[in-house]
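With one protein chain removed, the remaining protein chains of the complex are shown where they sit.
Should a chain be cited, it is by its letter among A, B and C, assigned in written order, with residues numbered from 1 in that chain.
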Amino acid sequence: MSDLARTRADFPILHQQVNGKPLVYLDNGATSQKPRRVIDALVHYYERDNSNVHRGLHALSMRATDAYEGARARIAKFIHAADPAEIIFTRGTTESINIVAHSWARAHLKAGDVILTTEMEHHSNLVPWQQVARAVGATVRYIPVLGADAEGGLDYAALDTLLTPEVKLLAFTHISNTLGTINDAARLCARARAIGATTVIDAAQSIGHARIDVQALGCDFLAFSGHKMCGPTGIGVLYGRRALLDQLAPDETGGGMVVSVTYEGATWKPSPERHEAGTPNIADAIALGAACDYLDEIGRDAIAAHDHHLAQIAMEKLSVVPGIRIIGPRGGQPRGGLVSFAFAEVHAHDVVTFADEDGLALRGGHHCNQPLMRKLGLTSTTRASFYLYNTAAEIDVLVASLRRIQKFFVG
Amino acid sequence: MSDLARTRADFPILHQQVNGKPLVYLDNGATSQKPRRVIDALVHYYERDNSNVHRGLHALSMRATDAYEGARARIAKFIHAADPAEIIFTRGTTESINIVAHSWARAHLKAGDVILTTEMEHHSNLVPWQQVARAVGATVRYIPVLGADAEGGLDYAALDTLLTPEVKLLAFTHISNTLGTINDAARLCARARAIGATTVIDAAQSIGHARIDVQALGCDFLAFSGHKMCGPTGIGVLYGRRALLDQLAPDETGGGMVVSVTYEGATWKPSPERHEAGTPNIADAIALGAACDYLDEIGRDAIAAHDHHLAQIAMEKLSVVPGIRIIGPRGGQPRGGLVSFAFAEVHAHDVVTFADEDGLALRGGHHCNQPLMRKLGLTSTTRASFYLYNTAAEIDVLVASLRRIQKFFVG
Amino acid sequence: MSADLSELYQQVILDHNRRPRNRGKLPTANRVAHGNNPSCGDECSVHLRLDGDRIAEISFDGSGCAISQASASLMTTQLKGKTAVEAQKLYDEFHHIVTTGEAPAEISDLAAFAGVHTFPARIKCATLGWHAALNALKSDPLPATTETHKD
Partner (left out) sequence: MSADLSELYQQVILDHNRRPRNRGKLPTANRVAHGNNPSCGDECSVHLRLDGDRIAEISFDGSGCAISQASASLMTTQLKGKTAVEAQKLYDEFHHIVTTGEAPAEISDLAAFAGVHTFPARIKCATLGWHAALNALKSDPLPATTETHKD
C-alpha cells in the first residue's frame, strides 16, 4: 500500500459512494475530514474519562483535566508557543477573532485609530473589525490585492503609505480561502511591529497545511479552527502572547475563570482560565490534540508539498477547460492547496450540483468573501480545495466533470 | 434485566473500576455521562456525513445541513419552543447567558435600572450581570434565600418590595446546583412579566431532569448546556423568543450570519443564523439531538421521579451520619436530584479524595457559588448529585464511605 | 445524467437561462424590489409598472444560477397582466410545485420547476425572483430575503 493509500485508509468517510460514484471530497477549504484516531479520541474520552475539569478531585475529573490540559500543551507545541497558557480554547477561528475584537480592540483602540487589513479577508476576519471600528470611531483600511484575477497577491509596496502611525492593529489571513494566496506573514508582522501595531493572523487555512511557528512569525494573536485541520467541529484556538492575555479583560464571564466572587463583584484568574468561562469543550479539545499528533506524524512539510503538487496539477488541467477563468496566484507564485475558478456562462451553483452527480464535493459561492468577489467582477466561483488524502486521479474526475458541465450548458 | 440495569447498560463509562472499586458516579451536577447512542451519533457523523453546513450544495454538505437543522428542530420540540429559529446553538449555559448580557442587556439597560437575580446563582448567572450592570450603571439586586441552611428556598414574599419599576431583567436558576432547590419558574416569570421585565432562566440543572416548556414557563430567554443532559461537551443552547432574537444585535460577527458585506459594512440575517457566526459545532449539535431522543424515550417524568427518589433516600441516610450538616430544602419541599452537605470537622476536599478511594465520584468545593457559601457560613460542601443511571445501592456505598471518613478524621 | 438532474434542468429552464425574457431595468417602473440569497450570493431585482391594480410591465435583473435566472425569467412572462392577489395565488402554486414536485395539470410552464423539490437546497434559488416580485407589489422598500426557515 502506498503512503497515500495508507493515509486514505485512515479516513473512514472517504470510502463511500455518492450518487453511485466514489466520493471525491474536494471541499477541504470549508472543512477537513477526520482520521480514525481523532474519532477514537472522542469515543475513548466519553467511554472512559468523561468528567468536568478543573474543579474536581475524583479519578475521572483528574483524568479529564490531565487530558484537557495535555491537549493545551500539545497545541502549544504544535504552533511553537512559548507557554501552554497562551492557548485559549474557543469554538473556532471566528470566535477567536471576535474575542480579540471585543477584549483587546475595544480596550485599546480609540477614535482616529486605524485597523489595517487586506482586501482578501474572510468575513470572519473583516466584519468584527468593521464593528469595533464603528464602536470606537476607528477606521478600517485595506491592503489592496494586485491584478485583474488577484494573481499578484497583496500589494506589499502599498505598506509604505498604509502603515501610518494611526495603525494600531494589523489583521490578515495567512492563506486566502478564495484565492489560495499565501501571504508573507513574518514580513507583515515585522512591518507592523516596527510601528508598534498589534498583529492578528487568521490561520484558518494554513494551520493544517503548513508548519506554524508563532514565535518565528512574530505575531501577537493567531486564530484557527480545529475542524479544518482534521480535528472535530466546535473547537478552535486563540493564541496570544502571555503578556497580552494576562492583561486582557475577559470577554465572557462565569464559572471557572474567577478567583473570588461576592454579591458585589469578582476578580479574574490569569490566562488561560480567565478567557475560558464555563465548562469548556473538553472532548473536542482532547481530540484536537490527537489531530496534532496525526498531522505531525504525516509531517506538515509533506502535507504542504502534497497540497502544492495537487494545486499545480489542477491549475494546469483546469486552465485548458473551455470557458474557465482561474483566479489567484499564477505560475511559480506561492499558492495553497486550492483552486478557485469561474465559468463564463455557468454559475457556480449549477457546477456544484452537476459535479455532485459525479461524486464530487465542491464549494460554489462567494466563500465568505463578498467584497473581494465584487472587486474581481464576479458573484461567485467554484473552488476545489485539496488535502493530504486527495489524489491526482481525483483531479481527473474533476476535470472530466467540468468538461461535461460546460458542454451541457454552453454546447 | 430491570429498567435501571438496562439504562446502565446504555452508558459505557459506568462499567469500569476506579481504585479497584466499581465506579459510583455521583457528580452529575457537574456533568452527566453519555449513552452509547450519543457517542454513536458523533461517530456516524464523522464517518459518513461530515461537511460544513449552510453554504454547500454537494451531498455531504446537504446531509450535514439537514442533520444540523434537524437537531435544532428536535431541541425546539424538546423545550416546546414555538419555532426552531428560537434555538441558538452556543458552547453552553455560560456562553448563552453572556450573549444575553452582551447583546440584550447592553442595548436595553441604562443607568438606574435594576437587574434582579437571587442569592443562589451559579457564578455563570451572576458575574455576567454584575459586569453589564457596571458597564451601564445599573444595579444588581438579590432575592434572598431563607433559613440558616437555605432550607426555605427563595423568599417569594420579598418579591413585592424587590419588583420595583426599575427592574428590567430578572435572571434566576431553575434548580440550584448547590442547594437542590427547585424554584417556581412560572411564578417568577409571571411576576416579572407583570412589570414588563425580561426574564432569563438558567436551566443548566433542570434541562436533563424535568420537562421544560418554555411557553408554559413564560420566559423570554432560557439557557442550558448539552453536557449535563447526556449530550456532548461544547454544545449548549440559548432559547429566546423569536421577536427578541430577530431584533437583537449579534454578539459575534463573521461568516454565515451576514446578508451582504462590503468593505464599508455588513447586514445581518434573521435568527438563528444572525447569532451563529462562523462554522458551528455541527457534530455536537447533532449529538445533542440524539440526547433529546434518548431522554424522551426514558421519559423526563420518570427521570425526575427517579432523581427525587434517590435524593430522598440520600437525605434520610446522610442525616444520621455523625457530624453532617445538610443544606437546602428539607422535608417534603421540592428538591432536585442532589444533596449538598458539610462535615463539621472534615473539609470537602479531604472527603472527595477519600471517597475516590471507594470508587465514588463526588464534588467538593464552592460549586461556583462563593457568595452563597459565605452567606451560609461555609467555605465548601460535598455534593452527591444523581441521574437516571444511579441506584439506591450506590447511596449505601456513599454512606459507608462517609462514615469511614468521619471516623478517620474525627475518631 | 441522472433522472433527478434532467428533471431539475429541464429544457424550459435551460432555454430561459440562456435567453432570459424581460431582462434588464424598466425605465417606466413604479415599483421595484431587490432580493438576495445570502448563502449563495444570488441577486435579483424586479421592476414593474403597476397600472391600477394590474402589472402592466415587468422585468428582472441580477445574477445567479440557472435555476434562479430561469425562474425569474419565466415568472415575468406569467405575472404580466396579473393583479397582486393573482400574483400571490400563482406564487403559492409555484411554491407548492417546487416543494412537493406535484404540478397541477392546469399550470403550464411553471411545472418545469417540479424537479427542484428533490434538491431542497435549490428551492430558495427558484423562489428568489418571486419574493422580489411580491415585495415589489407591496412596495416594500426592504430587500426580500429567502433565507428563512420557511422555505
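The criterion applied here is as follows: contacts are C-beta pairs under 8 Å (C-beta built on N, C-alpha and C of every residue); 3 or more make two chains touch, one makes a residue touch a chain.
A quick note: this is a predicted structure, and the numbers were derived from the prediction, not measured.
Hidden chain, full complex: it touches shown chains A, B.
Contact with the chain not shown here comes from a single listed residue; of A:12, A:270 or A:323, that residue is A:270. Of the listed residues B:66, B:155 or B:350, the one in contact with the hidden chain in the full complex is B:350. Within the complete assembly, A:54 is the residue of A:34, A:54 or A:228 that touches the hidden chain.
Which of A:23, A:38 or A:85 touches the hidden chain is settled by the complete complex: it is A:85.
Residue B:380 is the one among B:51, B:380 or B:406 that touches the chain not shown.
Hidden from this view is one chain, which touches subunit A at 54-57, 62, 65-66, 69, 83-85, 258-260, 269-270, 273. Listed by residue number, the positions of subunit B touching the unshown chain are 19, 346-350, 353-354, 357, 364-366, 370, 373, 379-380, 408-409.
One rule holds for everything that comes next: only the chains that are shown with their structure count from here on.
The most central chain, judged by the distance from its Cα centroid to the centroid of all protein Cα atoms shown, is A.
One simple way to say how far apart two chains are is to compare their mean CA positions; for subunit B and subunit C this gives 46 Å.
Looking at subunit B, residues 55-57, 258, 260 sit in touch with two or more other chains.
The set of subunit C residues touching two or more other chains comprises 39-40, 122.
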